[in-house]
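The complex appears here minus one protein chain, its other protein chains still in place.
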Amino acid sequence: MSLFKDIKALLLGFWTTGKHIFLRPLTIEYPEQKRTPFPRYRARIVLTRDPDGGERCVACYLCSAVCPAGCISMQAAGQADGRRYAAWFRINFSRCIFCGFCAEACPTMAIQMTPDYEICNRKIMELVYEKEELLIDGCGKEPEYNFYRHSGIGIVNPRGGNVDEEPPVDVRRLVP
Amino acid sequence: MIPKQLREELLDHVASAVTPREAAVEVMRALQAFYGWLTDEAVDEAAEILSLSPLQVEELATFYEMIYRRPVGKRVIHLCDSISCWSAGAESMMAYLRKSLGIDEGGTTENGIFTLVPCACLGNCGEGPTMLIGETLYGSLTPERLDQILEEEREGVRCLDN
Partner (left out) sequence: MIEAARKAGIVIPHFCYHPALGSAGACRLCAMKFLEGPVKGIQMSCMIPAQDGMVVSTTDSEAVQMRSLVIEWVMLNHPHDCPVCDEGGECQLQDYTVAGGHAIRRYKGKKRTHNNQYLGENIRHEMNRCIHCYRCVRFYQDFAGGDDFGVMGRANLIYFGRKDSGVLESPFSGNLVDICPTGVFTDKPARFRARYWDYDMAPSVCPHCSLGCNTVPMARYRELLKTTARFNDKVNGWFICDKGRFGNDRVNSPERPRYPLIDGERVGWDEALEALVRRVGEVTRQYGTESIALVGSPRMSLEGNLLLGQLAACVKAGLLSYFIGAAEGEASMAASLLVGEKSRSMAEVREADCIALFNCDLLEEGPMMALAVRQAWRNGAKIFLVGVSSPELKKLPFEFSAVDLIDEVPFAGCKSPVIICGTASADISAVRKAAGAPAGVTFLFNAPNSFAAAMLAVESQSPAVSEALAGGKIKAVIAFEADIPADLPVGVELLAVADWMPTDVGRKAGIFLPVTSHLEMDGTFINNEGRAQRFKKVMNPGLPIKGLDPLLHPPRVHGKTPQGGDVRPSWQVIASLIERFGGERVAEPLDGKWAALRNLDPEGEGTRIS
């Protein structure tokens, strides 16, 4: 009896496998054929610019703090007009696990994930991207946001000049 | 610069106070009466008379709303906008004053006579709406009464000028 059972199981297995000879394959022939990932796919990280063309990244260190692989490092610095920016910004893609926490943490929408997943390299040092390689000319997925138009410290607009702000208080004014 | 006599009077007053800071309001009021408003120069002079730092005088000067740190007209109208006067119609009195004087809150008329400022309770709630000009308190205001008061005050200024 058990022999009959074994043969039945064997045939069933072959049948299940053999069936797929006549079905359309699910896999594709990479690299000859390439799939287009969804826009939310998490691969190569970029630094974007705001709609006015300025660098969005203010080097607030939140992405490097949240990064579980510890692959982001940077140095913040200030411009003469008070704008904060990253003097250098480095992502080590050989360590990156593409979890997307950095993009989630970014308060200025600067750091974003792109669907470009083809960044393998045999030379590890070439996987260490510097700011020039990360910074793109565009807003990425967030076409509207400019942090300094909401931050309320008078960088893009004069102090008290943003939409949700009163003009600066004159402490000596007559009206109480 | 204030006259020597005024300065000495103030110094005497400060000397008689328990602490100099106590006399600050009187000194600032005297200087304001002399200059018309408490100018930057007046703040420095007050500081020197009171042996405080200019900042410490500035702290007090900007705290009290009847010490003026900006130029004002010869008559400053303090119109109460607190709850009792407000419910008795202070808003429309303010609108009327704005219209008849042609200025906004905090503004001074072109002829330099009136400055219009809203203020908190003047303690005359039973006769709201209320306003204070100089040291005179006016209650139960109506547009007609306002016209009359303004004319009297203008007359007063004219007499003084002549």
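Just so it is clear, A and B label the chains in written order, and each chain counts residues from 1 on its own.
What we mean here is this: a residue touches a chain if its C-beta (ideal position, glycine included) is under 8 Å from a C-beta of that chain, and two chains touch if they have at least 3 such contacts.
None of these values were measured; they are calculated from a predicted model.
Screening A:Gly54, A:Gly100 or A:Gly152 for touch with the missing chain picks out A:Gly152.
Per the touch definition above, the residue from A:Gly100, A:Pro115 or A:Pro176 contacting the chain not shown is A:Pro176.
Only one residue in the set B:Leu10, B:Leu52, B:Ile113 or B:Leu141 touches the chain that does not appear here, and it is B:Leu52.
Of the options A:Leu11, A:Ile28 or A:Ala87, the residue whose C-beta touches the omitted chain is A:Ala87. Residue positions on chain A in contact with the hidden chain: 58-62, 64-65, 73, 75-78, 84-85, 87-88, 90, 107-108, 125, 128, 130-131, 147, 150-154, 159-160, 164-169, 171, 173, 176, in rising order. Annotation for chain B: contacts to the undisplayed chain at residues 43, 52-56, 58-59, 62-63, 65.
Basically, only the chains that are shown with their structure count from here on.
Across the interface of their complex, chain B is touched by residues 171-176 of chain A. Residues 62, 65, 68-70, 72, 105-106, 115, 117-120 of chain B touch chain A in their complex.
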